[in-house]
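For this view, one protein chain was removed and the others were kept in their places.
Order of writing sets the chain letters: A, B and C. Residues in each chain are counted from 1.
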Amino acid sequence: MILDALKADVLNANLATVRHGLVKATFGNASGIDRDSGLIAIKPSGVPYEEMTPEHMVICDLDGRPRDNRFRPSSDLDTHLALYRAFDGIGAVIHTHSTFATIMAQAQHPIIPLGTTHADYFHGEIPVTRNLTPQEIETRYVAATGDVIVEAFAGRDPLEVPAALVAGHGPFVWGETLEMAVLNAMILEEVAKMAWHALTIAPAVGPISKSLLDRHYSRKHGANATYGQN
Amino acid sequence: MILDALKADVLNANLATVRHGLVKATFGNASGIDRDSGLIAIKPSGVPYEEMTPEHMVICDLDGRPRDNRFRPSSDLDTHLALYRAFDGIGAVIHTHSTFATIMAQAQHPIIPLGTTHADYFHGEIPVTRNLTPQEIETRYVAATGDVIVEAFAGRDPLEVPAALVAGHGPFVWGETLEMAVLNAMILEEVAKMAWHALTIAPAVGPISKSLLDRHYSRKHGANATYGQN
Amino acid sequence: MILDALKADVLNANLATVRHGLVKATFGNASGIDRDSGLIAIKPSGVPYEEMTPEHMVICDLDGRPRDNRFRPSSDLDTHLALYRAFDGIGAVIHTHSTFATIMAQAQHPIIPLGTTHADYFHGEIPVTRNLTPQEIETRYVAATGDVIVEAFAGRDPLEVPAALVAGHGPFVWGETLEMAVLNAMILEEVAKMAWHALTIAPAVGPISKSLLDRHYSRKHGANATYGQN
Partner (left out) sequence: MILDALKADVLNANLATVRHGLVKATFGNASGIDRDSGLIAIKPSGVPYEEMTPEHMVICDLDGRPRDNRFRPSSDLDTHLALYRAFDGIGAVIHTHSTFATIMAQAQHPIIPLGTTHADYFHGEIPVTRNLTPQEIETRYVAATGDVIVEAFAGRDPLEVPAALVAGHGPFVWGETLEMAVLNAMILEEVAKMAWHALTIAPAVGPISKSLLDRHYSRKHGANATYGQN
């Protein structure tokens, strides 16, 4: 029952990344976790989006052990698992190849907070991971991709900055829910696009002040949020 | 009666900013003022554009005192109020996050007049505000955002250059009417896009001459306007 | 009879510039000439494109004397006239504000031939005019805009490079026919877009060789043209 709902939500999140232009061809993948049972649903590998149904979603536990599936999971499964194990507050992970976030990952250029849109969703710099070593790539490439993301958040709360750029690859984004992860992936792309353009015309421009960053982030997050009609 | 018409016009201006691609999600807000009564209508906070009706528009006076409203006003209300109080010739204020105007605001780069399209609508440089101080941000952030815009126009006629870029944030635009403010917001985005590109390939290019600026501006503004069939 | 056909063709060319995304709002204008009678048809000033009919087209002679018109001609008429008088092989003139051609005009950056698409339609560099003097702007702005274009072609055949970038303004394009002028305006925008991008990543790249320029230009122009099924 819960797994059926999770599969449906994960399918919807995967389709949302396509609808919002964050994913092309069969690139990209979204997963969600049911923390009570410790079970994860993730996109299958290489199935065209237009043919995907909830039944295609692949179920496994936090160690990647499959649960009675007919399909192979996304080839990025081990990265998702590493994030779920290390970041216990997150409920969803999304990997896209959205244009400007991928460009910044290829440029190996962190996204510093240059404006209030960034601050509304990301409470600080969006980091670039270190490069993987040849040994990591050859022996445990996908899992190590998760590990270098976790490394980049040492001492930081991953829910305050719910995204990382994997060097030479692209963005991984997360959130407390699948809905939030999709929104974070959309905002990341917008923020990356604006940062690319702002830094190209003004390479020396610095981040907005800590005060402005805090003011905007807290406007939409935490006990004192003031935005909207509630 | 007048308020009903104002609410309808303000709704239309808000929807126009979405239709012209200047605003995404629930970002952005437009307001209008009836100078006779001193009453303002502004977009509500966080209501999706597709659900908005004239009744959602929030009415208040120039000090922000609400008039019998069911909804909370845009979180940017105090910026709008500061502009209406300081710039007495303006009838409408619009805040967007349009792509290139926001990029220039994040780059903290004023938009110098590089071409005749700029000159047709903006009689000089479109300024970037100074950064707010931590104290301003912590104590009266939204009102202070209006104040730094007003500061940037000290000694200038705000109707001759009906827009400012708030540093690290985005554009505020105004006009004598809601219709003019929407047009100014559209032209600002176009002008910002061209300036970004022109300055990226030719960083040393200077503004067009004062003569050319005056010639084009006066072609569409003032007693000697010659454009069109009238 | 001939004038009716000319009006219809001029209307079509004006609408084509909008359809191909080269013109926004009421910016831009196209005209055509019947060389036998020396009469020109040009777009009226400030009439929305969606309302325009052949009857709106304004007829005048090479000195700008109107012929029984109900509408005022485009405010750029005197530029068109200067080009028709100086370049006797041309049959049509188009002024657009197409994005990248206007950006290059604002950057005051000529478009050197960087590729074979350029060479297929423009047999050499597309020049930027000099800036107008304050006196020119104040006394005979629109006609002087034509004069500086003519100046930029001193000693060159204007049909071999059927476009110029007016500094701080935008492109003027021409051709033997209205159809050719529209095509030239479209290719100019494409060529400007590619040049902007190529020069941004490789500022030191030079033009293609004279041999390659000649090879491609002559492939589609002149007695030895080899392209197509004829």
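Rule of thumb we're sticking to: a residue touches a chain if its C-beta (ideal position, glycine included) is under 8 Å from a C-beta of that chain, and two chains touch if they have at least 3 such contacts.
Keep in mind that what you see is a predicted model, and the values were worked out from it rather than measured.
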Contacts of the hidden chain among displayed chains: A, C
Touch with the omitted chain, as defined above, among C:12, C:75, C:116 or C:177: C:116
Residue in contact with the excluded chain [from A:131, A:177 or A:218]: A:131
Candidate in contact with the missing chain, chosen from A:103, A:143 or A:159: A:103
Sole contact to the chain not displayed, among A:18, A:148 or A:199: A:199
Chain C residues touching the omitted chain (full complex): 114-117, 190, 193-195, 197-202, 205, 208-212, 215, 219, 226-229
Contact set of chain A toward the excluded chain (per top definition): 24, 27, 44-47, 71-72, 75, 97, 99-100, 102-109, 131-132, 134, 137-138, 141, 168-170, 196, 199-200
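Basically, only the chains that are shown with their structure count from here on.
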Fewest touching-chain hops separating chain A from chain C: 2
Copy-to-copy rotation for chain A and chain B - C-alpha atoms, rounded to a multiple of 5°: 90
Euclidean distance of C-alpha centroids - chain A vs chain C, Å: 48
Rounded Å distance between chain B and chain C, as computed from the means of their C-alpha atoms: 34
Where chain A touches two or more other chains, by residue: none
